[in-house]
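One protein chain is absent from this view; the other protein chains keep their places.
Letters are used for the chains, namely A, B and C, taken in the order the chains are written, and counting of residues starts over at 1 for each.
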């Protein structure tokens, strides 16, 4: 039998779980300041995350999806992208978004059930959080198609989970990106679980990266807990896309260290041991070790930075807590550019029910 | 960068376009009687097809989708399957269906807009023709899941086109088959065109077979005009599935020698030259050459067989033409096992409008 | 016999039917070891194993298509959409195949599947977790659409849905999953899939609703009773096929009808009920029909959701408007 096509899937790791460099350092990583910046961003995200979970536990926030353990993947995506690129998140990529200028208060507003969270600071063209799993991948591909048709040197990046990589929309995005050679990067943040369903139950594929082959895309698997490898992979994928050479599927292998959301109890389905081992591979510790070995980080800096993060997060939390609920008419006021007659009467009725004069 | 997975896609051809054996003959193909049978079935399908197109042209049939050029792929699928397996067609696999016992009259009834065409002879568990492209792939996967759960040694086979292989449902079937290790064979009959859209515009993938990699399935590309290779590939895929080892994506490379349907005019979008060249590769001629070289077929046999086919098809056409339209109440009578009260009144009204007493 | 909640009644019905009919299989995201995000399938995986209770990959298209395929081959899949808002990718398989296969093949094949989904708002859940899409399915010939409003009706109607040889969409009002308990004997007794339930007799106005809003509607009826106005309260339960006769009988008595539902007003099930009143009960009505519904906007995020959902106050106001006519 003749062979008509052959493929390999590579795996990228630079900084191993013990903080050792195991592959060639990318250019950017030679500058310790860059690495410290990456570390600080990851750390900020984690501080924020802890605070958000605490708010939920004390009844001050609705259901919240933690990003614990995903910091390296998220920060690398954010740092690799330009402001004019478009980011299409799922629901836990706060790290990416903080890099892009989204404020924590907006994350909190969203999870307290307020649409204004989606009207966030940061690139106005970025998509808001997307609850229907993987649909954002096609929107990213559509954005990429718009860039291509308008000859703009921009790229679109979407994130899905291991679970989301099973969804038809993700495949459709891959198919579209391949068919039109789009500047689209489909990142799979494989944290091993989709709520209670393990990675092994999602697919028979050896890697999730290889799904890109179905559309003729570049495919890379990367240690998603290694911010250096992750950033290198993202930079290469984005450069490739920006040159007009097409899309990439990136599988970032990581682990969800938290429950799925604050409404979930992972102990029902997930072995404690697995979680314990995953903590050995988590992204911050290894980078901190490496930075300490380089002599650019230490316990004092760590403490100072964490305190600074805490203060910044507190400011955001306060801004969030002070944000009053929207008036009921807001549900009508942004539905269409111009409200059709049929909702005008309903709007008036809704206001009247509050005993307020309507206008 | 470490390699974590590697794949090759093989291409299978045994009988080349000039009727030469270019690879090891599979066991079954050593018996000329088997090959003559395959040839005769292909030939019958073609005779039927010509007749159906003629019926449409003379106003005796609705829009019809020709199977011209697909005979090898179709007959091989039909012959490889057992009656208890489930076949999930798109809309032009008459060859498969004739092998399985579907009568031409039912094909004609369907294309003249009569649901009774779907209540065909042949395996009662086979699916009817499926117009919403690729949805049948998931039904096949669902059937395969039923077989697996019931521990039945049966397989489910679906067919999609090159166009259909872009559709999310096809990817979903691959994903499901891989995740559950299902006895599912997803055949892509790649005839190079999806109405006016060429294969090259559907995807950036080098082969359509490799789409199976997205779900961890076996993948094979085969000369779909070579009934010997095609049957070998189908037999292997089915045996693999029946052993409980999982599914296969088969890409059968062939060519649509006709318009898309009788409602289409391919001259608007397809170069004449391409079609001319495709005729050199069509499936019957090469097998006839080989059979003639073996001394088991000749012009006299050809004539006799064609006449026999013509007579058989005429009987079917007559049976079809004599089938009167269904009464209007048939649209109500098979909607539910037991008609709910809300449609009973409508049924009576519909009958009354015809001036018939209703019952 | 223990008292159980609505969601426990769902679990009880599923367990009963899995135990009694070998062709019943439950499938969906997280329905296995995890027992469902609401615990609707709690314990089923442990009791019946992974050949009867299947976690699926995360793809609603696949869940629907696989269920259809299994159903054609003689199984009775009970598929779950994890939330109402994730049911839309399933519509193609439901509309084009589940609903039509019997008719398309003149009875050769049929599709005995159930599609379950938690339904409706009011639990402070994230976006897309609080929708009421029943009207989209009720428009589709070949389907049945059921929304129970009590533990006993959840049990009896779900049994009926699974046993029905045709596809049934089964929406579970999640706001009242755990609202109260009642005794629900695990006797395998199904309820009919084509009748409305009259929950309260009355002579002055007919209040028609289904799902979680049965609660607010009964409360409105209580409040009216205090004023000496007697409302008849009807739980539609099976929104397709619609048992209009029961509604009609009531309106013949009361001359007034208020329809209450969570979904957006335009094109909701309330429209169909009001339309049938306009066709068949014009001369029975003394007052215009009233609809108290969700607004014609998407369900807002949860800070505003209770202002979106019909309140007792809105139901009362509508009832009183009808009572202004004599």
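Here is the rule we go by: a residue touches a chain if its C-beta (ideal position, glycine included) is under 8 Å from a C-beta of that chain, and two chains touch if they have at least 3 such contacts.
Computed from a prediction, not measured in an experiment: that's the story for all the values here.
Put simply, the missing chain touches A, B, C once the whole complex is considered. Set against the missing chain, the residues B:164, B:247 or B:283 yield one that touches it, B:164.
Residue-wise, the contact with the chain that is not shown comes from A:176, picked out of A:63, A:176, A:202 or A:254. Within the complete assembly, C:266 is the residue of C:246, C:266 or C:311 that touches the hidden chain.
Only one of A:75, A:138 or A:313 touches the chain withheld from this view, namely A:138.
Of the options B:15, B:38 or B:112, the residue whose C-beta touches the omitted chain is B:112.
What chain A contributes to its contact with the hidden chain is residues 86, 115-116, 118-120, 124-125, 127-128, 132, 135, 137-147, 149-150, 156, 168-169, 172-173, 175-176, 179, 330-331, 334-337, 340-343. Seen from chain B, the chain kept out of the figure touches residues 62-63, 91, 110-115, 129, 131-134, 163-164, 166-168, 194-197, 201-203, 263-264, 268-269, 325-326, 328, 330-332, 335, 342-343, 346, 350, 353-354.
Chain C residues in contact with the hidden partner, per the touch definition given at the top, are 61, 85, 88-89, 91-92, 95-96, 99-100, 103-104, 127-128, 135-136, 138-142, 240, 242, 263-264, 266-275, 277-280, 282-283, 285, 287-291, 295-298.
Note that only the chains that are shown with their structure count from here on.
With centres set at the average Cα position, the gap from chain A to chain C is 36 Å.
The mean-CA centres of chain A and chain B are about 43 angstrom from one another, to the nearest whole unit.
Chain B and chain C, compared by their mean Cα positions, are separated by 40 Å.
In chain C, the positions touching at least two other chains are 56-57, 59, 61-62.
Multi-chain contact residues of chain A (touching two or more other chains) are listed as 166, 168, 201-203.
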